[in-house]
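Mind having a look at this structure? Questions to follow.
A single protein chain has been omitted from the complex, and every remaining protein chain is retained in its original position.
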Amino acid sequence: MTLAELAANLAKILPLVVVILWACVLLLVDLFVPKERKAWTAILAAVGMIVALGLSITQTGMNSEAFGGMIIVDGFAQFLTILVLGSGLVAVMLSYDYLTRLDIQRGEYYVLLMFSISGMILMALAADLIVIFLALELLSIPLYVLAGFARPRPESEEAAIKYFLLGAFASGFVVYGVAIVFGASGQTGLNNIFQGIQGGSVDLALLAVGAALILVGLGFKVAAVPFHMWTPDVYEGAPSSVTAFMAVGAKIGGFAALLRIFVSSFGVLAVDFTAVLWGLAVLTIILGNVVAIAQKNIKRMLAYSSIAQAGFILMALVPYGQEDVIGDAVAAALFYLLAYAFMNFAAWAVVITLEKAEGKGLAIEDYAGMGRKYPILAAIMTIAMLSFTGVPPTLGFVGKFYLFRAVIDGGFVGLALIGVLTSLVSAYYYLRVVVNMYMRPGEPVVQRDNWVYLTAAVAGIGIIVLGIFSLPLLTWAARATMSAFS
Amino acid sequence: MPVISYFILSAILFTIGALGVLIRRNAIVIFMSVELMLNAANLAFVAFSRLYDTLSGQVFVFFVITVAAAEVAVGLALIVAIFRTKQSIDVDDMSSLKR
Amino acid sequence: MTSDYLLFMVLAIVAVASALSMLFSRNAVYSALFLIINFGTIAVFYLLLGSPFLAMAQITVYAGAIMVLFLFVIMLLGAEQLRKEQTLIWQQPVAIILGLILLLETGYIIYSLAIQEGVLPSFNTFLSDYGSPTAIGTLLFNEYLLPFEITSVLLLVAMIGAIVLTKDQKR
Amino acid sequence: MNFLDFLLNPLNLVTFFPLVGVLVILFINRENSNAIRWIALIASTLTFGISLWMLVQFNPADPDLQMVVNIPWIQVAGWEISYFLGIDGLSILLVLLTTFLTPISILSTWTAVEERVKEFMLFFLLLEVGMVGVFLSLDLFLFYIFWEFTLVPMYFLIGIWGGPNRVYAAIKFFLYTMAGSIMMLLAILWLGISQGTFSVPEIIAAGVIPGDIQLWLFLAFAAAFAIKVPMWPLHSWLPDAHVEAPTAGSVILAGVLLKMGTYGFLRFNLSMFPEASVRLAPWIAVLAVIGIIYGAMVSYAQKDVKKLVAYSSVSHLGFVMLGLFAINLQGIEGGILQMINHGISTGALFLVVGMIYERRHTRDMDSFGGLWKVMPVYAVLTLIVTLSSMGLPGLNGFVGEFTILLGAFGSKVLNTPWFAALAAVGIILAAVYLLYMFQKLFLGPVDKEENRVLLDMNLREIVTLVPLLIFIFWIGLYPSPFFNLMEASVAKLVENIQVAAMAGLP
Partner (left out) sequence: MFLSEAASSGPEFFYLVPLVVLIPVIGLLINIIFGKWMGEKAVGWIASAAAGLAFLVAVLLGYSLIGHPEGAVVPLAEWISIGEFNVAWAFQVDTLSVTMMLVVAGVGALIHIYSIGYMHDDVRFNNDPGRYRRFFVYMNLFIAAMMILVSADNYLMLFVGWEGVGLCSYLLIGFWFEKGEDGIGNALAAKKAFVTNRIGDFGLMIAIFIMFWAFGSLNFEEVFAQTSQVAETVILAITLLMLVGVAGKSAQIPLYVWLPDAMAGPTPVSALIHAATMVTAGVYLITRSFPLYNSAPQAQFIVAMVGGLTAFFAATIAVGQFDIKKVLAYSTISQLGFMVAAVGIGAYAAGMFHLVTHAFFKALLFLGAGSVILGIEHAHHHLEHGEHEGEGGSEFDPQDMRNMGGLRTRMKTTFWVYIIGSLALIGIFPFAGFWSKDEILLEQQMLDPPVYGLLLAAAILTAFYMGRQLLMVFFGKPRSEATAHAKENRAIITFPLILLAFFSAIGGILNLPRIHTFTDWLEHTVTTIHPVEFSFLTAVVASIVALSGLVFAWFIYDRRYKKQQELPAEKRPDDPLRQIFGPIFTALENKWWVDELYWVLFINPYIKFSYFMADVIDWRFWHDWFHDSVIVRSYNGLARFLSGPFDLGVIDGIANGLGRVTVRFAGSLRMIQTGFVRNYALSVFLGVVIIIGYLILR
């Protein structure tokens, strides 16, 4: 590969390169930032992400391969890149004051955050199983560390070790799955595998086993049942700002890979995997939604809720083998991820404002009286909860509408039925938060934190406004999908 | 020498590794079991690579080894950190987060 | 062929035995040592499969560096053995049963593959420079440049992570 | 359509004008409750004024949709969603009822709601937006948005300002109604996919849904509407919601929200699924009749006045359902009128109950008695409302009930007079429970000391009630203007159903 070729290839993945290099530089710069001025590190990290975001936006309409087909730069990748970078930006906003409050303000936090983001972006770009595996690790390893960032708080450490051990266990499956897929096809490039399948030179039974193991590993990342059990513990134990980011970022990464792999290469396996994915989706939404009811800690509740949301997105994968539906389904998944990011950050922002040191202020009862004392925060939380439930005119509703539409279009009315029924179930626990905020007396104390307020407000307003004027986002998601999978 | 033999061997090793994760309580041993799983996968990779006369499998193995090294660094650091606070590396002691 | 086969069988038995020993050793140090044996056999397999480069990497990185690190940590923490009490009595049998089922399933898959003609045949003869470090190096720096660079980032991340996780938070 | 036209379209205005009130209230200090009250009252009264302006522009002779606003909204990747509002004879009265009841309800809260007035009024005005939107939207997606949206403010109204068991009631209300509407959501999605559009008129015009599928879609829509109505046996949320809700909430709940269910049957089930409607009409009628009798009997056995009135809604809305599914002119027109009647009469009953609750802080009928002697004006007005509710000829309830029963009696779809005959028993039973209520409250000696000192109605309370009384008499004595508004549209609807589904019937 000549230098010119390299430059051309790198230019195509410029946002990723910028994020990685920026992180490396930030690591060095941070050494010179005194401890009490870590805000600079945060701001620099944010600037880096904004730059990458800008670069990513300039890539609109690009649809090409790089690095010999290992990377695809298309609308799908761009959509997720922007989403990830946006989430990263929000994560920085949520983190700074929070870290100070927990007395764990360190520059490495932002560096690791950026590395994790680079992993997620790479995941969106990857079109080769090798790259996917590496991206998976690149996004995970910083997250393991970040989960334990509140060291020496035992719950943070415990979260980290659990996440780490299980994550490593899950990547073991991914590796083995990739090995089997390789064994079946002799290829690791997704496009090559697809062509091999077309050419009939691939053993499908073996391929299916490999695909299953990859599904397990990625299912772990997105917290699909039964690979979800780390979620509540890790979400609870990790610092809330990390959890907020992880909930969105890891899901984006996981789903990026799942969608990319299954839609572009494993379409032929739909006969086998429709039922498997159906089962996973159903289990995930049911268990996530039902168990959430039993939770008393808001972080755990949100963890189960995020499991349930993953289940909803998984639903979009169920009809993945049907060519006329899959476009809509993927677009719906993308849109739902975006909607999920909004709701998630709105909710977590409020959680962060209320969280005090030593894990106080996290019980759902602690939200009592919010409506009276902090009407705006309570309103934002309510909007987030309603959006999670899928009540119009929120973004969550449009997302679910789109998802169910794709699912029904694919002929899975039963799945959609389970989806709506579990939405109903979910109303119960989401409303409990609302009930506590508005209908029970209490004296909550909120930490003043303007960046978090801003996040909450933007996310809250976004949920409503974008819910009503959802056309641009829907168009975007649809175009992104079209450019990638048609 | 059929490739199947290697496949069988790697499957057995992989299962043993997975079992190690499931039944051992020592975090380090669990971690070692994960390494065994990765190695089993590597073995399969190399075998398949040989089968298809391509080197991409071997390259993958190279990457896996690197990743394993990275994981080990983080993992052991974590275990050490935990040991400092808990004086134990029994994973069953790390169960304060539940319900 | 027969000698190859014999060698394979012996090594395979050693590999499985060492793996099982690792699994059932009470003492973490023994486990680590058994694992090193296992990794060694695997390195031999790599050689047999025509990838001397990987064999070397396996010995140096895995058996050498990584496992030494493991042993070091075990010794450092003095955590060779845990206390005797079993916390999850049903975990072990269930896990083993599930493991057996998985093996059965794999066996079935392999069996069904084996009875099919043409799938997973025997190996061809070696190509001239198959698996040579040169070949792999060329690949890594051309086709696989990007993953290679990513692994470097990954190692950097791991480094930072390890520091973050172990550094004492002194003023 | 240029922007000004869009803005000044009466339907847009009437739907979203309360938001102006919302905006103003948002900027008022929460301590300044009186200003907030006045703004809410003025905003809702102006909305009523706008709806009257809309009425003036309405042409009753035209059976089709009028003042239509139809602009593409979300049209991407096979979605054909429009912002589509329109009004016709089926909906105009309900819109007017909504805009009419809202200021009255707000007025009734003047002294009843002392806490968190700001939020209360915000929710109330938002609720109005949702309700009017439900009656005006003709795109299924848009409709669903409004439909679900009404849940939220009502949920808060019950949950924050309700009685002691309010949280339970609020959640129950939310979950029950949502349970139904998600079924509808599925059906809407199915329709959107199979028909390629969410526009109701287009779906009706296409008319290509096969019979069996119509049945399923009908049931899915019916799930949402039947819970809202509520039809027996899905009524179990209603007593809780009503008993716990604040007075104004009850008025709106009974007056308008329940009508959204019956209206849904009319606008969607009957219009879009004529074959299924005809096939299922007898079953609906069975449930309606059971509801009528059951509601009446259960009402009679209540001790809590509000609960009694709540159960009476089950009975009354049974009549509406029976009328709608008689699928003839008399039945449907009677049904629509009865929706209005119920909104007025039961709304007034809840107001009346609220007034006494405000004075005594109890609704147990045993703790009253002989109030006529203490509060004569109150007693007389209550009597009129009670009589209207039990369908005394000359008052509004009679006209609705009579035409419904008349329609049901000779309905070709129901094909037997027994439904109407049994339902007519409900009229007897209505007299039983309502007179019982009246007797427990107002007749007999004043045997409780605390009742002796009760004050009669004040001017504000009379002002809240009198508009309703005017309509009670007006509709009772001269309902023609009301029937005229709907006649053309109903005739068209009935004709459509006949063409589509009843050709083979005797």
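For clarity, chains are labelled A, B, C and D in written order, and residue numbers in each chain start from 1.
Throughout what follows, a contact is a pair of C-beta atoms (placed from the backbone, for glycine too) under 8 Å apart; a residue touches a chain by one contact, two chains touch by 3 or more.
All of these numbers come straight from a predicted model, not from anything done at the bench.
Within the entire complex, contacts from the absent chain reach the displayed chains A, B, C, D. The hidden chain makes contact, of the residues A:L165, A:I193, A:A244 or A:A349, with A:L165. The hidden chain makes contact, of the residues A:A208, A:I261, A:I298 or A:V452, with A:A208.
One of D:Q75, D:N165 or D:Q439 touches the chain omitted from the figure, and that residue is D:Q439. From the options A:I293, A:I376 or A:V445, the residue with contact to the unseen chain in the full assembly is A:I293. From the options D:A35, D:L406, D:L454 or D:A500, the residue with contact to the chain not on display is D:L406.
Residues of subunit B in contact with the chain left out of this view: 18, 21-25, 30, 91-92, 94-99. The missing chain lies against subunit D, touching residues 172, 233, 236, 239-240, 294, 297-298, 300-302, 311, 328-330, 333-334, 370, 372-373, 376, 387, 392-394, 398-399, 402-403, 405-406, 409-410, 417, 420-421, 424-425, 427-428, 431-432, 435-436, 439, 442-447, 477-480, 483, 487, 491. The omitted chain makes contact with subunit A at the following residues, 161-162, 165-166, 169-170, 173, 205, 208-209, 212-213, 215-216, 219-220, 225-230, 233, 272, 275-276, 279, 286-287, 290-291, 293-294, 425, 428.
Following the convention adopted for this analysis, only the chains that are shown with their structure count from here on.
Each chain gets a centre from the mean of its Cα atoms; for subunit A and subunit B, those two points are 25 Å apart. Rounded to a whole number, the gap between the C-alpha centres of subunit B and subunit C is 6 angstrom. Centroid to centroid, with C-alpha atoms defining each point, subunit C and subunit D lie 70 Å apart. The multi-chain contact residues of subunit D, meaning those touching 2 or more other chains, do not exist; every residue touches at most one other chain. Residue positions of subunit C touching 2 or more other chains, listed in rising order: 113, 120, 144, 147, 151, 154, 157-158, 161, 163, 165.
Residues 3, 7, 10, 14, 17-18, 21, 27, 30-31, 34, 37-38, 40-42, 44-45, 47-49, 51-52, 54, 56-57, 59-60, 63-64, 67, 70-71, 74-75, 78-79, 81-82, 84-86, 91, 94-99 of subunit B are the ones touching subunit A in the complex.
Residues of subunit A touching subunit D in their complex: 327-328, 331, 371-372, 375, 386, 389, 391-393, 397, 401, 404-405, 408-409, 413, 416-417, 420-421, 423-424, 427-428, 431, 434-435, 438-440, 470-471, 474-475, 478.
Those residues of subunit D whose C-beta lies close enough to touch subunit A in the complex are 73-79, 116, 119, 141, 144-146, 148-149, 151-152, 155-156, 159-160, 166-167, 170-171, 174-175, 178-179, 182-183, 185-186, 189-190, 192-193.
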